[in-house]
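The complex is shown incomplete by one protein chain, all other protein chains being positioned as in the whole.
Chain naming follows the written order as A and B, and within any one chain the residues start at number 1.
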Amino acid sequence: MASPPQISSTPQSIFRPNAKHREAISKIFRIICAIGLGIGLVVLGLLLVDVFQDGFARLWQPGFFTGNASRFAQKAGLRTALLGSVWLLILLLLISVPIGVGAAVYLEEYAPKNRLSQFIEINIANLAGVPSIVYGLLGLGIFNELFGLGPTLLSGALTLSLLILPLIIVASREAIRGVPQSMREASYGLGATKWQTVSNHVLPYAIPGIVTGVIISVSRAVGETAPLIVVGAVGYLTSNPGLLRRFSALPIQIFDWISRPQAAFTNTAAAGIIVLLALLFVMNGTAIYIRNRFSTFR
Amino acid sequence: METPNPVSLSIRRERTLEKSVTRGIKEKIIALVLLGCALVSVLTTLGIILTLFEVTVEFFQEVSFAQFFLDTRWTPLFADQHFGIWPLINGTLLISAIAMLVAVPLGLAAAAYLSEYASHRLASTLRPALELLAGVPTVVYGYFALTYVTPLLRNFIPLDVFNALSSGLVMGIMIIPTVGSISLDSLRAVPSSLREAAYGLGATKMEVTTQVVFPAALSGIAASIILGISRAVGETMIVVIAAGQQPRLTLNPAEQVAAMTAYIAQVAAGDTPRGTIGYKTLFAVGSTLFLITLLLNIISYLIAQRFREVYD
Partner (left out) sequence: MQLTHQTSTAQGTSIISTQDVNIFYGSFLAVKQINLDILRNKITAFIGPSGCGKSTLLRAFNRLNDLIVGARVDGTISYKGRNLYAPEIDPVEVRRQIGMVFQRPNPFPKSIYENIAFGARINGYRGDMDELVERSLRQAAIWDEVKDKLKQSGLSLSGGQQQRLCIARAMAVQPEVILMDEPASALDPISTLRIEDLMQELKEQYTIIIVTHNMQQASRVADMTAFFNVELTDGKRSGCLVEYDKTEQIFQNPQQQSTQEYVTGRFG
């Protein structure tokens, strides 16, 4: 490496630490990283400002919450879409929560360490990565066609339930795993059966975590558009939604308004987005509140 | 202390050690019901595979593999029918590439900052804030790309109203948390002894981060990037709203393109009764999309598994 004369000189001379220069670069690197983090947050801020500028005024015009779909941007209202989303929310809770929590209990408390359990776990991990629109195709093929439900609210709700099932399972499992083993031992030690232990101690203890996970998962479904398009939700609906009727939903209604060529619909769409974001904000805020409230309690 | 009278020990009376049949059956039934819940996820996967494949097989009875893989045009609903998948794949990959050009550097920078620089308190505030980006519904991103980003960019560069560039950029922002969060976890999993060793040799913070911590967390970072690509490929609403509906072979981000997901959404939004060629193309494109994302997810999973082994 170094030539002989250099070695014969003082040992330090073959090193050039150049500390000042390197420190300066290191400081710049820190700033670059901070900027990288900042860009994402700034864009999020821009997005919110843009949406509010476009839609805030429209939000308060008469009939926005109570009007039905219309060809005229100024008359178009959210009523059927809001009703559709509320319906979906209720159905989602009814369908996906029992199944998701049941699956989580099975995997955490019951599943033997065998191939089947391992297969189920890998399968759930994989499902979480399937694009949402593919769930739409699943709903179209199975619920609409095979079950003959057609493009109905029920079909949409079933599709979204399957979509968020992996999320609910993962969140519930985490909550169940947080239950101290001593709690289970105390219960078994008194001669409780497995189900008595699970229903009396494990689930009550895990409930705050499960509720948080469920709200976050369901809020994801409330913002989903693509699978509902595929199962046949429509953005132009003038009648009330029903279990076996065509339906709309907030994101579908927003998409419909965005797709319209008239510029005035831009503001209507933005107003719809504000409502959707507000709904998600409230849901997620509730979830975080529950998590913090109960994690400090324990 | 009260002396309990013998009657109080009534529960002790006539106790057996044998298994109780009724309780055994009840517990079995509950276990089976719970297993049933867990199997719903397996049925979902089966359902996806079977529905996709059933109709895809029907599709290939009408359209040859050669038409699907060798043609360069995708016009299944026009009088002059062509079934070449490449324009759709082109659209998907072009947008995904732009998205990853945004998401990878920003996601990694954010992860590096939160893991190596930010105080614990700051990180625990900023991380959820960053993850909000993943919670914004994609239809909202679509709106933002179409009504804000595209007009903004058109002040500087000529763009189609619908174009790959702004949808790719906005999608990149959406994917920052995917890349950032998983990378952050793997950066944090790097033992601090490694960092200390490097500091002990006189390295600066940047040298420690880029030359010691990042390489040590490489598989986690790689897994996060591949998962990010998978998200980009599967994303629908941004590309439907802001990238357009014209399948074409192009590498020009200023042009309108059609992604696979956009095609599915566009055609499904119209009325396509079962049995028509339009209906079948949905599932043929869906299968292609599913296989690509499945492959990406498996690769990401395998890489992440390896990364776990290293620090266990």
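Side notes on the structure shown:
Basically, a residue touches a chain if its C-beta (ideal position, glycine included) is under 8 Å from a C-beta of that chain, and two chains touch if they have at least 3 such contacts.
This structure is a prediction, so every number in the text was calculated from the model and none was measured.
Set against the missing chain, the residues A:N200, A:Q262 or A:N292 yield one that touches it, A:N200. Within the entire complex, the positions of chain B that touch the omitted partner chain are 1-2, 4, 8-12, 15-20, 23-24.
Within the complete assembly, residues 113, 180, 182-193, 196, 200-201, 204-205, 298 of chain A touch the chain that is not shown.
Here, only the chains that are shown with their structure count from here on.
Chain geometry summary: the mean Cα position of chain A and that of chain B are 12 Å apart. Note for the complex: chain B touches chain A at residues 23, 26-27, 30-31, 33-42, 44-45, 47-48, 51-52, 54-55, 105-110, 112-114, 116-117, 126, 129-130, 132-133, 135-144, 146-148, 173, 176-177, 180, 202, 204-207, 209-210, 227, 230, 233-237, 240-241, 261, 264-265, 268-269, 274, 282-283, 286, 289-290, 293-294, 296-298, 300-301.
For chain A in complex with chain B, the touching residues are 17, 19, 22-23, 25-26, 29-30, 32-37, 39-41, 43-44, 46-47, 50-51, 54, 98-103, 105-107, 110-111, 119-120, 123-127, 129-138, 140-142, 145-146, 162, 165-166, 169, 193-195, 219-220, 223-226, 229-230, 232, 251, 254-255, 258-259, 266, 269-270, 273, 276-277, 280, 284.
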